Each structure stands twice: as C-alpha cells, then as structure tokens.
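Every protein chain but one is kept in place in this view of the complex.
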Amino acid sequence: MKSNPYIKKFTAYIYDFPSLESFAKEERPFEKAKNIVRYLYYFLALKSTTMLFAGDTYFGTSENFSPVWSTLWVNLLSPADAITIIQFFFLASAFIGSFFYWNRIARIIAFLGVFELHALLSSFGIEVDHAWYPWLFVTFFLIFLPDTRAQTRHSLEGRKFFLLVFLAVQASVFFTYSMSGFGKIYGAINQIIGGGMHAFAPEALALHVAHWLASTHSVSLLGPFIIDHPWFGWPLFVGTIYLQFFALWILFKPSLHKLWAAGLVFSHIGIYVIMGLTYLSSAPLLILLFFDSPFHKPGTSWRKILLDLPIFGSLLRLFMDFRLSKMKK
Amino acid sequence: MPYNALKIFLLSLFIVYFFAGFYVSKTIRGEKYLIFPAFLFTQVPPQIGTEYTVRILEYGGKELDHPILFPDAYKLYFDNSIALPHYNSVIRRIGMNIWQGQSGEIGQYIEALERSFLSKPVVYEIVRVKFDTIEYWRTGKTIEEKSIATFNTEDAGL
Amino acid sequence: MIKHTTQNQKNYLTRFEFILQGIARLISKSFPFRNISKIMRENYAFEKARTIVPFFYYFMVIVALYRILDLSNIVNEGQRIFAPRWPIFWADYLHYLTVIDIVHVFFILATLTGAFFYRHRAGRFIVFLGILEYHALRNSFGVTYHNWDIWVWIALLFIFLPDAWGSAHKSPRERKRFLLIFWGAQAFVLLMYSMSGMWKIIAAVGQYLNGEASAVSFDAFSLHISTQLNILPETMTSMLGPLIINYPLLGWLPLIAIIYLQSFSFFIAFRPSLHSIWALGLILFHVGAYLTIGAEFFQHIPFLLFLFLDSPFRDPRASWRQTIADLPIFGWILGYLPKRNITNAV
Partner (left out) sequence: MSLSHSLLEKLIVLFLVSYFVVGVYAHFYIINQEEVYLLYSWDLYTKVPPRIQTEFAILIHEFEGKRLENPIIFERARGVLYSSLTEYRHATYNKTNIQNIVRLLAPSILQDKTREIERLRMELEKTFLSHPVVYEVVEVTFNPIERWKNGRFININRLGIFTSQVF
C-alpha cells in the first residue's frame, strides 16, 4: 500500500524524531543516559533512607489493613512486622540498584522493592497509593535496559537498545500526564455536548477550586483569590491541560524536554498553591529524566524550539510557509 | 530480543495501559490497583450544583439537637478508612440511585458507608442539596435541601 | 585516552601536592601519605565531574520542592520563638508567616534558575542565596539546626567553579580548576565526618584515662542508647535500640567501627579507590544511627551518593587488592606483611 504523501508528511511532522540510530552513533547521548539511570537509582536509595526516618507517618493505622494481592504473604505476620520487612527490603533493593545498576537482576530487585512498598502503602484502607506509581513504572521499564558493563565499550546495537529503553522510561513519566490531560479534554467534550459548564470555560478553575475546597474542608494559599477572580484562573487551567495533554508529543521534540518538564513542575507547584494538594512524587523524575535529556542537541536555536511547540508551532510554520509563498510570487 | 520486537513490545505496553486505564476510569472508584488512569478533575462542577449528602439525626442512640451534615460529621463519626473524596462519590451514588428510583442497587454502597461509622446505632437521612457552588464555598448556605430517604443502621440488621 | 601530564602541569602539581602533604603531616605524623598527582587524571575525571555537578543543581530543585511538605512543622516552631538570623535580616519588618512563604517561594525559584543557568556564576550564586535564606529560616527558632549546613557550604564552594561546561576541550588549566573545586567539595564533606570522629577519639581517651565508661568499653553503645531512650516517652523507641541495650556486646564493635569510619574520612579524600565503599559505610552509619538512637540526619546522604558513589577520581582499572592496600591502618599493617603479594598486584 503506497503510503499516502499527506499521511507521510503528517507522521513525519509529528514523529520528526531522528531515529535512535543517529543518537546511538554519537558517544554523548549514551553516556548521558547511563548517568541519568545511575542518578535515578541513587535518588531511590536516598528515598529509601528518608522513608525509614519518616517511620510510620506513611503507613495508616493497622486496623483497616487489607493487603492487596501482591502482599498477601503478609497475612502470615502482623502488619507491624510487614512494614519493617518491606521497608528494609526496599532499602536493600534500592542500594543494590545503586551499586549494580548495570546488571538486570539488580534492577529487577530494585523494581520488586518499589513494587512491594507500593503494595504495602495501598493495603491500608481501600485507598490505592498514588505517590509511588511514577517510580513503579520507571523501575519497571528500567529492567529492559541491556546489561551494560560499566567499563566495556558497547556496540552500536547495544547503545541503540539502551537509548530505546531510556526513551520508554521517559515516555512512562509523560504518559501519565498525557492521560491526565486526555481525561480533562474528554470530560470537557462530554460536558460541551451536554451543555453547561466545561473545562475551557473561564470560570472552570474557580468552580473546581470552590467545589474541592468545600467538599474536602481544606484551605489553600491562592484558592480564594482564584475564586474571586475567575478570569485569572482561565489561562492557568487551559495552560495546564495544554502542558499535560501534549506531554507525549513533546517526548519526540527533545528541544523542548527541559522547558516542558519545568512547566510540569510549575503546574505541581500551582496545584499545591491553588488546590492545597501536595503531589510532588513525579517532580524528581521530571527533573532527573528531562532537565539533562540525552536526546537534547546542545545549542538548538530558539526558532527550532518555537517551531516544535504543539499547535502554536504548526501555526507558526503555516504562517511562515504562507509568507514564503507570498514573497516568491 | 531483536530491536524492533522490543520496540513493538514497549509501544504495545503503553497502548494496552491506555485502554485499560480508560476502561477503569468508567468504574465508580475510577481506578484499580496497578491501573491508574490519572483522570483527575475531569468533570467541571456546574454553577448551580445538586449534591447528595448524609444528615445524621441520631448517633449512638442519642438524638442530636441539631442534625449534622456530612462534611462536618466526617471528622466526628467516621473512621478514616475511606478518604473524604471517595465518601462523596459513594454517597452521590446512593443519592442518584434513590432519586432515579432504583434504590435496589444501593445495598453495597449503604453497607460500605455504614461499615465506616465509628459507633452504632445511627439514624441518618440522604439529603438532596441544591446550591450555587461559589456561594456554598463562601457562606455554606444552600438554595434548597430535600431529604429523600431515611435509614437506620439497626433495620439492616448490621 | 589519559593524556600524559605535560611539563608545565608537572610543576603545578608538585606545588599543590606540597601544600596538602604539609597539612597531612600537620594532622598525623605517622601516616604514610599517598601521592596526590595520581588522583588528578584530568580528562577522564573532568568528563565525569562535569556530569555530576549539574545534577547537584537539579537535586537542589527537588530539595526545594520537598520543603513544602515540611511547612507545617516550621509554622508550629515559629509560633514559639522567631529570632531571625542575619541572612534574613529583612524578616523583622514582616509577620513570620509571610517570611516563611517568601523564603520557600524564593528557594524554589532560585533553584529553578540554578537548574537552567548553572553554567554561569550568577546562576550558581542565586542558588546559594536560596539555600542560605532557607538555612537561616530553619535556624531562626532558638535552637541551631546544623543538618543543612553542608548544602550552604557546598553551594558556596560551587560558585567558584569555572564556567567550564561550554566546549568539551577546555584548556587544561580550566579543567584542573574545575576538578580542584570538585575535590574541595568532596574533602569538605569528609572533613565534617573526620571532625566528628576526632572528638569521639579525644573524649574516649579522656574517659578511659580517668576510669569512666569510654567508647572502647563493652557497654558503651548501650549506654548511649539507653540514655537517649530514657528521656523519650515509652512509645517512642527505636528498632534496634532495645536489642543492643539487652545485649550490650552487640554494640561494642559497631561503635568502634563508626569511630574508625568517621575519623579517617578526611584521608579518603586522597584515596579515590575507597570513595564508594566509604560512602556506603557512612550511609549505613546514618541508617544505623537512626535505628539505634533515632538520630534523623539524612541531609548528608545525597552528597555521599552523588559525590562519592561513582567518584570521578576513582581509577576504573584499580584492582581490589590495591583498594585494600589504601585502607587506613589495615592497609598500613598489610604493608608490613611480605611485600611479594602486594607489589605484583599494583
């Protein structure tokens, strides 16, 4: 089936991500990726120590302890023993991951550490723990990294594998944001069809804040300000949806990796300041994985960055093509 | 594992997870263990909203002088096994079914709600509340409150 | 790939080497001192150090973000006493709650600028201001809180890093200054541990001489733990504390190992082959200190992880025999064993 030129042009435009082959040829992307993988495990090791210090502030009361299927073995012991065992297993697995990150078995152990910890945190009450999901996906995808002995020089093939899995790890973080953005847009379309208030209306954020603060009896720093000045909240809410929905798009636009990650970190700060929700657990992943992304070519011009912006980039491109064609005439 | 096979495998993981998440987001709780669609704040609350809430008339056998609505009663009479947002969705589910006349299917939600009372017996009403979202946050006043059902934990033989 | 050191670098090295050996001789006469130039193999070390430092600034952003979770504690502490330190001199004119908000927001914004502009000295200076303000706030509630000291000093030290990231093949002088500052940061971290170890040795000698229970006596660790746990209510205890109190002998060797680990830390700055093992040892010390006397001291662990676990000065080809030979005291003792098996390994 001869591929239709328009489809080719469109996919080329979206997926104009140079093939991993070209990245694998150079030395720097692979070294950078390897570095970041190492720092991910170092951060995991640090989290495992601070989790220990925080002690039982993370674990609910043991009365409503209903283990999920992955911690069923816990029924043989009391919840208190389970907490201690899993905390120490998580600590040991994180340090094994930090020291032997180039070995797949160590990475599997590190994943199991996070998996059991998340399972334990989800075993109190019927609440599933959200904080450790990002790390669960990241450590899962890290398992697929090829075994890279630290000192050996790797074949082109080995580097390609490494960068592909690294891209998947980055994708797992942006995937959750794109899902969240998609959910808001999908909800907005339903509400527009159904008539009445929807996510793109100016008062949307003010209504969300008022409803959330009232129903959860909580307060926030800028919540009242947003409710009193709904227009101020309009660009913030639409901007957050834009940032979240196009996250996966930006995965294939490395020039925007750092700015987009910083934008998402700001959105977390905004959510805390406006809604009073402290959801920071994916911020370290955004920072470690995207602030020094291996696929980012140093010295990309501002023009390239603007052209890569979703929607605005293509509008700018159309405008420039239009101006070009007018000048030619 | 050849390169392209790994590529397709990883891509398919994301696609499968997307559809699983999308499907799970339709359930009441909106998520399942290990499947988390991250659909948060997808429905913008309307200007004039109707909500369902619980009003406690009698608690631990004692008649309350002035009945307490759920948001205030949450801290006093409920153990925190269920987080606050999920109480709202459980109570909304009860209220909607009663309002639409299918009070048959609410058994499991009533049971979940009554299991979390700190002590029994409890007599409570399901109340349909109409309010202006912003006004309710500012002053707590509602436009109209209508009780649509009354329950006593003793009747259900719990 | 390791470039041989040219003539002009040779005399630079001997001068620097001379100063450092002077200090080492000052601190301890008897200790055989290693040759410094080995640790300064620029190319390989520079490439590595160049990738570690940016992550120090990325990590600062994470630290700044997580300070939001600690806000409620700081607000409570502020109600009782609020005596602002000199870095937040401007706090006298404002209510302490606004001061807390300003310091936290400024800290986050400062570290975010640092994450984007760490290549420029101005960016690094702003990060230093951010952490200094937060550190001052954290110390403005009567009791001094030294856990964040290390972040302030290292941020200050990194201001003097040359802006060497631009092109890869910077002049050897630039690269050496970069490595010098990086090594300074490592040495500073280890110096803090050595000071702590030194006081323990001095106190141990003093107590031993006048017959009291000292660090070398069998029940020393359980005395530490029981004194600490006695002033806490019965529900607040530690995981391993009761075990060591009931069986004091279990705590004997660990306490001596901790003192050894701490006091020789500074010498490890001159033995890059030991960096990762020593860092692991110090991290285990922090975890052990929490599990026994409940000391919550995690602010140093990021430095042990980032600066030492994969130290740029570690020679990747170093054999483990040579690493053991570097061990303070043990390596020294092994030195007197029949020379044959050690020399052929190096």
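Lettered A, B and C in written order, each chain numbered from 1.
Here is the rule we use: a residue touches a chain if its C-beta (ideal position, glycine included) is under 8 Å from a C-beta of that chain, and two chains touch if they have at least 3 such contacts.
Because the structure is predicted, anything quoted here is derived from the model rather than measured.
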Ask   = Where does the absent chain touch, in terms of which shown chains it meets?
value = C
Message = With the missing chain put back, one of C:207, C:299 or C:322 would touch it. Which one?
response = C:207
Query = Which of these, C:222, C:276 or C:323, touches the one chain of the complex that we don't see?
reply = C:222
Ask   = Can you list where chain C touches the absent chain?
value = 12, 15-16, 19-20, 23, 76-77, 80-81, 85-86, 135-136, 139, 141-144, 146, 149, 152-153, 157, 160, 162, 173, 176-177, 180-181, 183-184, 187-188, 191-193, 195-196, 199-200, 202-204, 207, 212-215, 217, 219-220, 222-224, 226-227, 229-236, 245-246, 248, 293, 295
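Going forward, only the chains that are shown with their structure count from here on.
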Note = Without chain A present, chains still joined through touching come out as B | C
Message = Need the central chain here, defined by C-alpha centroid distance to the all-chain C-alpha centroid.
response = A
Inquiry  = Report the inter-centroid distance (CA atoms only) between chain A and chain B in whole Å.
reply    = 28
Message = I'd like to verify one number: the distance from the centre of chain A to the centre of chain C, where each centre is the average of its C-alpha atoms, in whole angstrom.
response = 31
Query = Which residues belonging to chain A are in contact with no fewer than two other chains?
reply = none
Note = Going by residue number, chain C touches two or more other chains at none
Key: chain A-touching residues of chain B, taken from the complex the two chains share   = 3, 6-7, 10, 14, 17-18, 21, 25, 29, 31-33, 36-47, 49, 71, 74, 79-86, 88, 133-134, 136-138, 140
Query = Quick one: in the complex, what on chain C touches chain A?
reply = 47, 51, 54-55, 58-59, 61-62, 65-66, 68-69, 101, 108, 112, 115-116, 239, 276, 280, 283, 286-287, 290-291, 296, 298, 301-302, 305-306, 309-310, 316-317
Message = Taking the touch rule as given, give the residues of chain A at its contact with chain B in the complex, in rising order.
response = 60, 63-64, 68-69, 122, 125-128, 130, 133, 141, 144, 157, 160-161, 164-165, 168, 171-172, 175-177, 179-180, 183-184, 186-188, 191, 196-199, 201, 203-204, 206-208, 210-217, 227
